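Heads up, one of the protein chains got dropped from this complex, but the rest are sitting where they should.
And then chain A:
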Amino acid sequence: MSGRVLVGVKRVIDYAVKIRVKPDNSSVVTDGVKHSMNPFCEIAVEEAVKMKEKKFIKEVVVVSCGPQQAQETIRTALAMGADRGIHVDVTGKDYDNLGPLQVSKIMAALAKKEEAQLVILGKQAIDDDCNQTGQMTAALLDWPQGTFASEVTLEGDKMKVVREIDGGLETIKINTPAVITADLRLNTPRYATLPNIMKAKKKKIDKVKPADLGVDITSRLEVLRVDEPPHREAGVKLETVADLVDKLKEAGTI
């Protein structure tokens, strides 16, 4: 066992920013907008660092796919305690069209190359809400998956994962190597302390291209249009239930 964990982190528009759609409805405005690490990716990094602190694993390698700015996100993870980073350089149109399938292929290739024991990802990104990369990565590697994890325990060469599902909690036991996707309650990410932020400067970030990993990132999807959600119309206050029934009949909904 290499004792190495691969963590994928995504640079997304900060959750507090008010999103605006571009006038040509092609996508959302990203220029000059505050970006940060996807919150579920933060939780993934935290889990990996915790495992290292408990000495269950030896090295945390952080991966991000995107243009130069992706390195900022990697640095944040390094400041949280990851050991080194891999920046997969994807720019321009390729980056716009980069989706879960492409990222999973990259993650799978890196997991093999780095001989990772574990791949931890956030369950989904808050910009596209795909919730696919973890599952696809596991399938490509033919590894077990523990998705929506709210608790992960290493037990020898197996892993116990408590999953958050619609009906409650499900506990499964899977073999390693495996893919885990982090859900909200898995942990509370630590603050990157200032000493660690300064130490992160010295940690290594390798830069590779998808082609170097033998990955074809052509997209099979074409985004046709992006629209804002419809504006909430004003409601009407009604006096009695009878009025409500009448209104609903009028609107043709019953």
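Assume a contact is a pair of C-beta atoms (placed from the backbone, for glycine too) under 8 Å apart; a residue touches a chain by one contact, two chains touch by 3 or more; residues count from 1.
Note that contacts and distances are computed from a predicted model.
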Listed names "Protein Abitram", "60S ribosomal protein L30", "AP complex subunit sigma" or "Probable acyl-CoA dehydrogenase 6", with the criterion being the UniProt name of the chain not displayed: "Probable acyl-CoA dehydrogenase 6"
Candidates A:Leu6, A:Cys41, A:Val62 or A:Ala79 - the one touching the absent chain: A:Ala79
Touching residue (missing chain; options A:Lys55, A:Lys93, A:Lys201 or A:Arg220): A:Lys201
Chain A residues that touch the omitted chain in the full complex: 14-19, 32-36, 39-40, 69, 72, 75-76, 79, 124, 126-127, 129, 184-185, 188, 191-198, 200-201, 229, 231-232
